[in-house]
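All protein chains of the complex are present and in place, except for one that has been dropped.
After this line comes subunit A, so read on.
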């Protein structure tokens, strides 16, 4: 009994202490909190408040009546989406492309970062890094222009090599079977260099002592990479992987749109390009918001699943 009272007294004093210390904490770091206000306000205004706009997915939104005046239609827009005769094809395209991205592009950045890390001549390393970063700053429109001419079956560089080797020229952009590898390849070419930045930063923070110790024990460079660099990178890899999973259906609108044509849209069309065609060109805002919401919910569920799994197995997690 007595211990109970003592304990509850201790708790309440800890509570007051805690709240007092929260305020004193706030006051102590007031400058930091102050400068974080614009950021918080930014997220509130431009990220959180617009979330409420998603309710138009459940309305038949009319721009003249606004959110308050438009009639509610329940899940009609979602029904329309799932009943759409090409929905499964488009969703499959989207998922297959996303999986390709995770299987091929995601590890490519890690491998490239490991390779860059092994370069010893600083000048050479910088030059290579700059060259592999560069494509990231090109817009997709420019890349599609380059790709169309480089891969052209009549005048393109690639096909002239293929022809020299004695094969038939390939119409890369006009082949429904080649469009997926093409899209994934284009994405890899553009972004793989840029994605190495975070890995390189993480590698820079690995203590050199570890490598020295390993060298003394007779580990060669490959062994060092496997036993020191990679394990040290694991937290970063996990977090980036989880983020990637969260965006699984966000393959990127422009990345696909600029390459689509009549011959390849069968395997190339994704949700984003469909949303663009229906929503922006056809002004069906509610319908496309419903599709967008579906995408986000799928992303959220997968993110949560993978996060929980990762927490259980590796202890690393986003939240």
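Methods note: a contact is a pair of C-beta atoms (placed from the backbone, for glycine too) under 8 Å apart; a residue touches a chain by one contact, two chains touch by 3 or more; residues count from 1.
Just so we're on the same page, contacts and distances are computed from a predicted model.
Peer 1: According to its UniProt entry, is the unseen chain "Anti-sigma factor", "Iron complex transport system permease protein", "ABC transporter substrate-binding protein" or "Heme exporter protein C"?
Peer 2: Missing chain, UniProt protein name: "ABC transporter substrate-binding protein".
Peer 1: Have a look at A:236, A:265, A:289 or A:307 and name the one touching the chain we're not showing.
Peer 2: Reading the full complex, the residue touching the unseen chain is A:265.
Peer 1: Could you tell which one of A:152, A:247 or A:317 touches the chain left off the display?
Peer 2: Residue touching the chain left out of view: A:152.
Peer 1: Going by the touch rule given at the top, which residues of subunit A touch the chain that is not shown?
Peer 2: 31, 62-64, 84-86, 148, 152-154, 171, 173-174, 261-263, 265-266, 277-278, 280-284
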